[in-house]
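Okay, so here's the structure we're looking at.
Only a single protein chain was left out; the remaining protein chains are all shown in position.
What follows is chain A.
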Amino acid sequence: MRSRHFDLLLILPAAIFTLAFLILPLARLTLEAGSGPGGLAGFFVILTEARFRNSLIVTLVLAIVTTVATLAVATVAAQTLAHRKFPGRGLLLSMLTFPLAFPGVVVGFMIILFGGRLGLVGSVTKSLIGTNVVFAYSLFGLFLGYLYFSVPRVLLTILAAAEKLDPSLVEAARSLGAGPVAIQRDVVLPALFPAMYTGGALCFATAMGAFGTAFTLATNIDVVPMLIYTEFTLATNASMAAAISIALGLITWAALVVARSRAMRDVNGG
């Protein structure tokens, strides 16, 4: 019995944290959302009203494309780095993970410096083809920004898994006649899958909800986090902002659950 009490004591800090920062605000948010003119229907406004629905679709597409691109870049890089030793490997790794240190707003500024009106790409293309190519304030700019801060996180996760992969698994597959494609499909990717899922889920959730980068870049795009911000501060429609917040949370969470169940089915060979 004493140990049971002690266990409860151990879990108390996490319980308080969950209560204070998750359950209470969520409850408050839910009440707030239900108190709008439409009542509980406020929750569905994100699906029923065209402006909100379009914004949700854009955000989802952006998050999915970002996740897929991040996973592709990180998986290739992780496999390349995992079993190779070369001078400067440590430096290269720390450079690759440097963006981890930047907040979203800084990432946004960097994209502006790169592809903004006075950016690097703009000046180069202007002198070369006479047109100032600007993409920082578009969905593409946002995509680059998300990619920039997602790749390091996902790379580190997958790299850890790739380093743990037994090289004799690949050698065994080769001795059985498997070429590079079959080895990726049957040996390497299944082994990396849990890490890819973890990394991908993190990346997707971040891309769905990231605000700093969006705030810096998305002057013309209404991604959902921007929508919440405008509803709350500019339109002072707190209940609408609350409803969209909860909807965004639920949709992100549901997407992760679906991805996870699909993923586990694939891993277990269906």
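Basically, a residue touches a chain if its C-beta (ideal position, glycine included) is under 8 Å from a C-beta of that chain, and two chains touch if they have at least 3 such contacts; residues count from 1.
Methods note: contacts and distances are computed from a predicted model.
Asks: Assign the chain not included in the display its UniProt protein name, restricting the answer to "Spermidine/putrescine transport system ATP-binding protein", "Dihydroorotase", "NADPH--hemoprotein reductase" or "Stage IV sporulation protein".
Replies: Matching the unshown chain against "Spermidine/putrescine transport system ATP-binding protein", "Dihydroorotase", "NADPH--hemoprotein reductase" or "Stage IV sporulation protein" yields "Spermidine/putrescine transport system ATP-binding protein".
Asks: If I consider the whole complex, including the chain that's not displayed, which of A:45, A:107, A:191 or A:241 touches that chain?
Replies: A:191
Asks: Have a look at A:176, A:235 or A:257 and name the one touching the chain we're not showing.
Replies: A:176
Asks: From the list A:3, A:168, A:220 or A:236, which touches the chain that is not on show?
Replies: Within the whole complex, the residue contacting the unshown chain is A:168.
Asks: At which residues does chain A meet the chain that is not included here?
Replies: Output for chain A: 166, 168-169, 171-179, 182, 186-187, 190-191, 267-269.
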